[in-house]
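Note that one protein chain is taken out, while the other chains of the complex remain in position.
Let's turn to subunit A:
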């Protein structure tokens, strides 16, 4: 148990250390304002990362995340801006489509027994292509409902603002934790990630669960798209390129095993926050190129993969030593 949680603790320590270094260098970073901004700026990433956590825990991958975010944004912008649909109705339509899209990919993965990588790669091109078909322009969203949502916030002690999108992300993470650890569905996800054949023999409804996992990821990508459109007040088919890779990075840095079966939703939260801290540091510094985020994230990923391999190696040695 402790061994399996080690990557999570390592992430947590790195997160605290990184924050401490930032605060040491820029004392201004020690404020709830920075915290509020962290949550707001990374809301769409975090929400999509929760879905990705479930997918990776089950031993799969979902490459369509970024495209679905863009598609949702464009669809909502067009529905609201061109057709005068109320944003709430547009949200329902977009979330329904995104969920169905994910469920469809899950069904193909399960029933046709095709690797998730290929299916979601196809999904990625399809969703991106569809958003281009709708429009290639960036469509601004000007609606009083949008303005109202964007104006909502909760004032934290110290003057920081937890606004609507940040709040949604926190709620999604809390819900994700509950689903992962306190529902049958959650235990099925871990079971399938652990060993699909065993899970099937133990009576886990593998097909239904697989479809639900990708539907959940689709739904959360859609929600992330909504949050992204609230954040940018626009829908653009070229937005959120490569976000799926950022979410995968957050999940892995958060201590989830890429082969599935081991990991925590809470870890992903820390993974997202680490990425946010690095970005904030770069903003505060002012001289660094924003690409340094990618470089540091790259190093962290290597470090975590190495750490995971080391743990696997150590535990297998322990198992050998404990044989007699």
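Here is the rule we use: a contact is a pair of C-beta atoms (placed from the backbone, for glycine too) under 8 Å apart; a residue touches a chain by one contact, two chains touch by 3 or more; residues count from 1.
We take it that contacts and distances are computed from a predicted model.
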Among "Sugar ABC transporter ATP-binding protein", "High-affinity zinc uptake system membrane protein ZnuB", "Polysulfide reductase NrfD" or "Electron transfer flavoprotein subunit alpha", the UniProt name of the subunit that does not appear here: "Sugar ABC transporter ATP-binding protein"
Residue among A:152, A:171, A:202 or A:241 touching the omitted chain: A:202
Hidden-chain contact residue, picked from the options A:89, A:136 or A:183: A:183
Those residues of subunit A which, in the complete complex, touch the missing chain: 1, 4, 178, 181-184, 186-188, 190-191, 193-195, 197-204, 261-262, 315, 317, 319-324
